[in-house]
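Here the complex is missing a single protein chain, while all its other protein chains stay put.
Letters A and B mark the chains as written, and numbering starts fresh at 1 in each.
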Amino acid sequence: MRKFFRPREYFKPETLEEALNLLAKYGESARPIAGGTDLLVKKPPEVEYLIDIASLPLDYIKNDGEYLKIGSLSTFHSIETSSLFKEGAYRILAESAHDFGQATVKNMATIGGNVCSAVPSADFPPVLMVLDAKAKIVSLAGERIVSMEEFFAGVRKTVLRSDELLVEFQIPKPPPHTGAAFYKLGRTSVDIALVNAAARITLRSDGVCEDARIALGAVAPTPIRAKGAEKLLRKKEIDEALVEEASQTASEETKPISDVRSSAEYRKEMSKVLVKRVLQKSLKRAKGE
Amino acid sequence: MSEKELSVVGKPLPKIDAYEKAVGKARYTVDLNLPGMLHAKILRSPYAHARILKIDTSKAERLPGVKAVLSHKEARIILGDEAVLDDKVRYVGDKVAAVAATSEEAAEEALELIEVKYEVLPAVFDPEEAMKPEAPIIHPDVPLVKGKGNLRDPVFDYGVGDVEKGFKEADYVFENRYTTQRQAHCCLEPDVGIASWDPSGKLTYWTSVQGAFIVRGILARGLNMPENMIRVIVPPVGGGFGAKYGRLEDVLCALLAKKTGRPVKLECSREEEFVTTRVRSYSVFWTKTGVKKDGTFTARYVRAIIDMGAYAYGIYMAQRAGAWLITPYSCPNCRYEGYAVYTNTPSSGAFRGFSSVPIHFALESEINRIAEELGIDPLEFRMKNRRKTGEINPYNNVPIDAKGFDECMVKGAERIGWRRKRGRREKVEGVKRRGVGMAISVHFAPALHPDMLVPGVAEINVNADGTIHLLIGVTDIGQGINTTCAQIAAEELGVRLEDVTVSNIDTDVNPWGWLVAASSTLMQTGGAVRAAAAKVKKQLFEHAAKMLEVPPEELEAKDRRIYVKKESERGIEISDVIRQAGAPSISPYFVDAKAAYTFGAKATYTVPMYIPPWGAQFAEIEVDTETGQVKVLRLVAAHDVGKAINVSIVEGQIEGSLQNSIGYALTEELMLDKTTGQVLNPDFLDYKILHTTDMPKIDVILVETNSPAGVFGAKGVGEMGHIPTAAAIADAVYDAVGVRIKELPLTPEKILKALRER
Partner (left out) sequence: MIKLNVNGEIHEVRVKPYWTLLRVLRNELGLTGAKLGCGRGECGACTVLMDGKPILSCLTLAARAEGKKIVTIEGLAEGLKLHPLQEAFIKNGAIQCGFCTSGMILSAKALLDRNLNPTEEEVREALSGNLCRCTGYVKPVKAVLEAAEIMRKGGSR
C-alpha cells in the first residue's frame, strides 16, 4: 500500500472537457486540485494523478435574475469582496467568507473545494443550505443537479463520483422580506468552526413567518438542517419565546462529538446559542431593521 | 556618566540585523545547504512507555538513497537521564532510530521500513498519579523519593519562619488548588542542525540555538571529544523563547554525519516541534495562606508539583519557583515545597518566564481572591503587603530594592482606569459583561541564585579607523542583544552605532557565553561589553592625553571624538588617535598593524546583586456570558526595566511576551490523549496562538529605576511581560462575571461551567 503522497503526474487542463476526460481515465487514482489548501495538507497517499483545475473557467459570480450562479473555483476572497453580496440574504455569503480564515488562505481556497472536502466544520455548506443552493455536477456522462442537503454522505464523503466535477452553485433568488445570518464560533479570530450556524427567514407582509431554514456545521458527521426547529417557526409570528424554543429544538437535533477543539456538550449548548443569534439577526434583517 | 549625556544608549535605534532580515537575505540554519548534504529523519515512538525488544533496520538500509540508519545498538549514549537513542521509550514521540538519506523523501520512506518490536509497558500521564507508590517507574536508575513513585529526589523544601505557627496566628486561612497547562514555544524556525566532519576529525555544527557553547559541551560529552575539535556556528535564529538550549538530537545528527562521511541536516517538522520541544510544564499548586483581618500575612505556603515529563529538564522549575512566593510580599512565615515528577509525557523545560509564569498564576490569583474576601481592593492589598526597600529578602538574604514596584502599580492602574472600572460588573450589549483585573510580577534579573552568577564575556577589537568589532558569547535570537551590546559599546567608547560590528556566534572565534536565559543576557554580557569598552577607552585616553597634553581623567569621548571635558572644543578624532599611535610609516600596512595591537580588550562581568525587576499588568476584558468567550480589550503592562538601552527593543520584548501570555491565559494548551499520552494538537490549526486580529490594544509603560546592578541601570526584560498576564486576565473575568477560574487556560467551557455552578 502506498504510504506517501507522491503523485506521478500533473495535468493542467484548460477546458472542462479535457478535465473530465482525465478524471474519467484515471478514476480513483486521480484527484482534482483547486486551491490546494485541503489536499496539500492532507496529502492523500493514494493520489497518483493531480488534475489541476485552476485554469478552468469556473471562477465567476453572476446573477441572471432568477439564480445567482457561483463558479466552484471562486475563492473566498472573490466572494468576500463581490459587489453582489452587499445586501439581502446573499450577504451571508460575503459574511461567512469574511469569517472563513486568514487573508492568505482566502486568496487560495475555493468555495467548491470547501464544499467537496466535506469537512463537518466547513463554513460554506450551512450557508449554501439555508440559501437553498444546488450544486451543478458534470461528468462525461452528463450533468446533474444535487441539492446541498443531498450532497454530503459523511465525514469527508460526498455523492460526487471520481469522474465528476462540481462546477457551479445555483442559488435561487430569495423572496422579498427575507433575512439571513451566519455565525461562526472559533477559539480565535482565525479558526476552524467549533460550531457554525446559518439561518434564513422569509416573512409574509403581515409579519408571519413564511419560511425558515436553519443549518449547522461541526455538530454532526455532515452539515445538517435543523428541520424540527424550522417547522416550529413556519407560519407563526416569531417572538422571543419562539426563537428560544426553536433554538432549543435545533440544539436537540445535533449529534456532536467531543474532540480536541470542544466537548460534545459545549457544541450542543452552543448550537442553541448560535441558532438563537442567527434567528434573531435574520428576523431583524427580514423586517428590514 | 549622567543620563542626559547619553547619545546612543536609550535611543530607539534600528536593529543592526534588521536590514538583512527585511530583504530576505539573512540565512538561517534552515536556509543552509552544503554540497553532498544528506537529510535526516527520526523514527519516533508510537507508545508512551515501552521497551524495544527488537529493531531491524536492514530493509531501511537497502532503500535507494539511504546512507545510514542508527538505533540504540550504536547510539545508546547517555547524558543525564536521557540517551541519544535508547532501548526504552518514555513518551509518544521519543526517539527510536534515525536515518540519513540523499533526499527528505527517501529518509521519510526509510523510517517506514524500520521494523521495531515493542514490549508495551504501563504508562502514567499525570504527575499526581505518578507520585503514587503503585505507579509504573519510568526511570528506575535515577534518584527517586522512596515510596513516592516517580518523584525525583530531592524534594525542594525551603522557606522562612514557621508556617504552622503563622497559620495559628491567622484570622483566616485560605486554601486552594491551581493548575497550569503545557505551553509550546512555537518558534517559527523549527529546531535544526547541520553536522559536517572534516578529515582531521573536526566537527562543524550549524544550529539554531540559544547557547552555542552549551551545544558544544553537549556534543563534546556525547561524542567524547575535546571541545576544541568542535566548532558550533549559530546563524540568525528564528526564535528561541527557552526552547533551544541544545538537545541530544544534536549528537544524533553528528553521529549520522560521522557514519556517512557526509554533511547531514536534521530539521524538525512542525509536528515534531510541538511534540519534542521541552514545553512549559503542566503544574499543580496547592496554596495555603494565613491572614489577619486587616490583610497582614501571617503565613504563606505552596506545594508545587511540576510535571517534568519523560526527562528531567524541568527539574529547575521545581527548585526555583519558591523564589516567587517569598520575594514580592512581606510575610514572616513562608514555606515552599517543590516536587519534580516524571511522567510519560513530552518533557518540560525552559520557557520565557522560566519557573515564574505558572506559580505567578496561582499566587497572584490567590492574592486577588483573598483581597476580595477581606473586602480590600486588590491594588491596595498589594500596596500594603509588598516588600519595602531595605527589607531583607529571605530567599537570598539580599536587601530588597522596591523602587519601581509602586510606580508600576500606580501608573498601570491609572492607565486602565482602575478606580473607575473595578467592581462595576459592567453590562454591555445584553449578554456581555466587562471587567478589569490585575496582577504583579517579579523575576530573575539575574543573580537570584549564587549558581546563576555566570559571567558575561566580551571582546572588543579596534580597527585602524576607529570602528569597532565586538565579539560576545551569547546569541542574538531576535531579541536584539547584538544591537543592544553595540549600543553599549558605542556609548562607552564615544562612537556611533554604525561604527560597531557584532558577529554572530562561532565558537572558534567568539569568547565563551552562557545561554540566552533567565533574563540575564544583557545584564551579564552587556556589563562585560561596557567593561571591555571602558578598557579600550582607557587605552585611547592614554594616547589622547599625551596628544592633548591633559591628564586622561579630564577626557571624554563622544561622537567619534575625544575631548577635554571642560573645553569641549579642544579634542581629537578617535581615528586620529589610533593613527598617531601607529608607528609613523610611509606604508599604511604598518600603521594598521600597530593600531590593531595597541587597542583592544576582553572583559568579563558578573552581576553583583539581585535587584528585582517588578511589573504590574492590568487587563480589561469582555465575557460573552452565553458562549463563555473572553475578549481582551486592553492590556496595560507596566514594567520596571531599570533603564531601556533601546526603547524599541525593550517595548518589543514586552509586546511579544504579551502575545505569548494572553495566549497562555486563553487559548494555548498542548493537549494529550488521556489514555495514550499522544499529543492531540501538534499543529497551528489546533494549538491556538494569537493572530494579529486577536490582539487587544496594548499599552506598555516603561518604568525606569536605574538599577545599581545593571549596565547603564538596566534590568533583564526578556521574560517579565509574560509573567502576570494570566492572573490579571483571570481576575478581570472575576470582575466581569464573578467566577474565578483556577485552571489555565480560561476556556469558554470552563467559564460557562463556573457560571452555571455559581
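Brief remarks on what is shown
Here is the rule we use: a residue touches a chain if its C-beta (ideal position, glycine included) is under 8 Å from a C-beta of that chain, and two chains touch if they have at least 3 such contacts.
Small disclaimer: the values here were computed from a predicted structure and weren't measured.
The chain omitted from view is touched by exactly one of B:Ala130, B:Leu266, B:Ile477 or B:Val630, namely B:Ile477. Within the whole complex, the absent chain has one touching residue among B:Cys186, B:Leu493 or B:Ala665, and that is B:Cys186. The residue touching the chain not shown here, chosen from B:Leu79, B:Leu633 or B:Ile689, is B:Ile689.
Contact with the chain that does not appear here is found for just one residue of B:Gly246, B:Gly656, B:Gly713 or B:Pro745, B:Gly656. Even with one chain removed from view, chain B keeps its contact list with that chain: residues 12, 14-15, 17-19, 21-28, 30-31, 33, 185-190, 236-241, 269-270, 477-480, 648-649, 651-652, 655-660, 683-685, 689, 691-693, 695, 698.
Taking the complete complex into account, residues 5-10, 12, 33, 35-37, 40-41, 50, 52, 54, 77, 101-105, 107-108, 189-190 of chain A touch the chain not shown.
Here, only the chains that are shown with their structure count from here on.
Between the CA-based centres of chain A and chain B the separation comes to 44 Å, rounded to the whole angstrom. Listing the residues of chain A that touch chain B in their complex gives 3-4, 6, 102, 185, 187-192, 260-263, 266, 269-270, 273. The part of chain B that touches chain A in the complex is made up of residues 105, 108-109, 112, 626-627, 629, 667, 671, 680-681, 685-686, 688, 690-691, 693-694, 748-749, 752.
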